[in-house]
Structures are given as C-alpha cells and as structure tokens.
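This is the structure I have questions about; it appears just below.
Heads up, one of the protein chains got dropped from this complex, but the rest are sitting where they should.
Going in written order, the chains are labelled A and B, and every chain counts its residues from 1.
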Amino acid sequence: MRGHGRVIEYALSTLARRKFKNFSVAAVFSFLIAVLSSILFLTHAYKTETLKLLEDSPEIILQNMSGGRHELIPVEYITTLSGIAGVGKASPRYWGYYYDSLTSANYTLMAYDENMQDIKLLQGRMPASEGECAVGKGVADIRQVGMKDDIFLTLGTEQNVTLKIVGLFSANSAILTNDLIILTKDSLIKFFNMPADMATDITIEVNNPSEVSTVARKIRRTFPNSRPILKNELIRTYDNIFNWRGGIVLTMFFGAIAAFMIFVWDKATGINAEERQEIGILKAIGWETADVLYLKFWEGAAVSLSSFFTGLILAYVHVFYFNAQFLAPVLKGWSVLFPKFEPMPYIDIYQIFVLFFLTVLPYVAASVVPSWKAAISDPDSVMR
Amino acid sequence: MSKTKIFAAFIAIEAAVLAVLYISSANCVHCKDNEMSLKRAMVRAMRLTDAAFWTEARYTRHPSQADFFAAFQDFPSSPDHFPAGSIVPPAGQR
Partner (left out) sequence: MDAVIRTEGVSKVFNAGLADEVRAVTGVSIEIRRGQITVLKGPSGSGKTTLLGLIGCMARPTEGKILVEGRDVAKLPERFLTSVRRQTFGFIFQQFNLIRGMTVRENVMLPLYPTDIDGRQMVRRMEEILEKLELSSKRGVKVGKLSGGQQQRVAIARALINEPAVLLADEPTAHLDTKLSEDLLNIITTLNMDGKTIVIATHDPLIYDKPYIDNIIEMRDGTVREASLL
C-alpha cells in the first residue's frame, strides 16, 4: 500500500528527530549484540574445530583407578587386552604434568613414539635421543626460548633434565600443542620417576567402531579397577563445555543478556508524555490505531534491525579478524599458558536466528506494546 | 521517500557485508581444509584427547579425563569448582 511507505518514512523522520536519543539506543543495542554474538561466534568456532579434531582421537583410553583416583597402569595389561574380542591395537601412553615455578605455568610432558615421526605442523624435528625435545608455541614463548636453546626442568635434586629444543610446533597447531613438551620415553620415565612397566594410560583401537561400548564393557569386566573413556564421551564433554546453553557460554552470556533485558524493560515500561501526546495527535487527525502501531513497529524495527546487523558485523570482525581480543581475557581465566586466539570462522546460522528472536523481537514488541494503550484510548485528551 | 531509501540502502549494505563475511568465512574454512587435515593427522599420531585451552588445572587441561564419581569432584562444572572456584584463585597466586 502506498500509505505504508509514507508511514515508514514518517517513522524514520521521528527517529531522526530524536537523533541523540535514538543514536545512543542504537549504540547500546549494537554493543550488546556485538558482545552476545562474539561469545556465540567464538565458542561455536572453537567447539566445531575441537570436535572435528577429536574425531581422530583414540576410540578408548583406559585408565587405571586406585582409591577413586587415576593411577599408573601396568603395561602388561596390553597382552590381556589384545585377547579381548574386538580390541585392535592397544598401546601405552606416557605423559604427565609439570609445574614450572619459574613461569607459574603448567606444561604437559609427553613421551615420543615412532607414530609421531611424520607430524607436519612442526618446525625442526621430533626428539631422537635423550636430552632433546620438541615444544609447543606457548612453552617457547613463555620461556623465551627458540630452536637449539636449552630448557631446564626440575622436580628436585634427583629428578631434573636439561633438554635441547630440536622441534617447535607451529603456531596454528597451538590449540593442540600449546603447552606440550615432547621428550623421549626414557627421559620422561626417568624425570617423573615412574616405575618400570607402568604407563600413564593405554589407548585402544577398536576394530568395529559400532561395538565400542561392548568392548568397553568387556574391558571393565576383565579389569574391574579400570576406567575406559570412550571417544564419544570425550566429544560429549567438549560439546557440553562449549554448548551455548550452558557452561562458559551461559556464564558469560548471562551478564550481557541481563543488560539487554534491563535495556528492553526500560523501553517497555513506558513511553514519555511527549510520545503519548504525539500518538494522541496522530489519532486526532485521523490515523487509525493500526496505523499508529505500524508506525511504532517500524520505529522499533528500524533501530533494532540496523543495530542487530551492526552488532553482528562488529562481532565477526572482533572474533575472526582481531582474534577476540576483548573476550580472550574472560575465557582465559587463571590460565598462564593460553593458546593465541586464531579461531577458524565456523558460523552457525541457527544461532544467529535464535539471537535475532531473542533480541530484535522483544525490542520491537517493547516499542509497540506501550504505545498500544495510548493508541487505543480516545484521542480527545489532546484537546486540553 | 528519501529517508526510507537511505535506510533501505543502509540495511542492504549491512546485509551485503554480512553475506560477504559469511561466504568468506565458509571460504576460509574451506581453504584451511589442508591445515585441518594436518591437525587431525597430528591428533591421530600423537593420540591426543584434548585441546590445550586451559592449563590451570588437570580437569581443565584434560576435561576428557575428569571423573564424575570421585568424592571430591574434578570437572569443569562440578560443585566444588563453582561458584567459589571461580572467585578464589589457587594458593600462591595473586
């Protein structure tokens, strides 16, 4: 209808008339959308990347339990495990944590094995002999060391090693390798003073992936003190951490959502006398209630839609071009070593739609509803 | 109808920017396929189970290993972690 175009034009004039007020509203709105969608973008990107990567992790990790705690596992279990139907290759992993008092950072030390030799995202090579190591970007940065430099780790007078860095994991693998120090198995066993014939845990390949839970049950029956961790449990854990309805996201989300609610509430709880007067005038000169509501709808829609888009653009640029600089400290928590944020731009359109329905619609409703009362009452009030 | 035109143009530009960003994001993901497959190969070869996001505690460095059954629970959203765990720093740290 022709008339609708003019009402939209008038709605925009009304907004332009209160330039300062509407501009600040749009700025706050855009900012909140930018915060909310930065959180969504970032967590979704990390979640997607992590879940994709973990697809390739071992089907089962077998831990030994003692007194309700994770214990070292006897390597000899492998012989028995190989006898269980459905179990493919089972191999021990040797790894542990090291707290570096110099930098107050925790590193993860892992033993080298020959499967690792063809790894690509590595500058230099993997350790070949005792006294050599490959380190992640975070470790190298915090210790301010590079190739050929030495790194000294100590747990006391007996347990200490000096390792020469022969390999550096590339920065784009930091999400996996940031805090890693790879050293030879012998160095690691000696450094951690692990008893002979014990490993940290055992990874198990399963011949037929659909039988994983059956295999896990059999393992539990054979080794009652063990705890098999399945790949899908692991994936579920990550899914939960980054799930946007829970965990980190919700915690961060909550503040921004609360701010948004207050913002909308303020608008929804009333229109000022001037606006009411104006609605009365429009009614008195022949506008119908529907026309007035249409006008208010467009006022709200124009502000919220443009702010929504602006916020999305800001969030995208913030997260994927500026590596979420403003959010990183929040996510980082107490971590001393934190991988440099370079999220891969995985986008979930569904989340954007949900955000749209959670923000733009309430705002539009908050613009229309309070005007409703003014619009349905008799316009004779403007006569006095 | 000048203001309507300006507004429509503004919204159209923003929508176009978003579309371009979306397409470029898909593109960027696509062109990093190779890097992704290298990383997946790395996960397979090193038998990694976790992402190295948070290194402040066992259960944050390796959420996959966290247990749900211990008396004193050790997992990211466990009761002893939240809320006190989020405001009390570990001993010896500022």
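As a convention for this text, a residue touches a chain if its C-beta (ideal position, glycine included) is under 8 Å from a C-beta of that chain, and two chains touch if they have at least 3 such contacts.
A quick note: this is a predicted structure, and the numbers were derived from the prediction, not measured.
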| item | value |
| --- | --- |
| Chains on display which the left-out chain touches in the complete complex | A |
| Sole contact to the chain not displayed, among A:Ala284, A:Leu314, A:Val336 or A:Ala365 | A:Ala284 |
| Residue among A:Val7, A:Leu153 or A:Val212 touching the omitted chain | A:Val7 |
| On chain A, residues whose C-beta touches the chain left out of the figure | 1-4, 6-7, 9-10, 13, 17, 277-278, 281-291, 294, 376, 378-380, 382-384 |
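Methods note: only the chains that are shown with their structure count from here on.
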| item | value |
| --- | --- |
| Contacting residues of chain B [partner chain A, same complex] | 1-4, 6-7, 10-11, 14-15, 17-18, 21-22, 24-26, 28-29, 32, 35-36, 38-56, 58, 60-61, 63-67, 69-71, 76-77, 89-90, 93 |
| Partner chain B, residues of chain A touching it in the complex | 5, 8-9, 12-13, 16, 46, 49-50, 52-58, 61, 63, 68-70, 91, 93, 97, 104-108, 110, 115-116, 118-121, 136, 138, 172-180, 203, 227, 229, 233-234, 237-238, 240-241, 246-247, 302, 305-306, 309-310, 312-313, 316, 320, 331-339, 344-347, 349 |
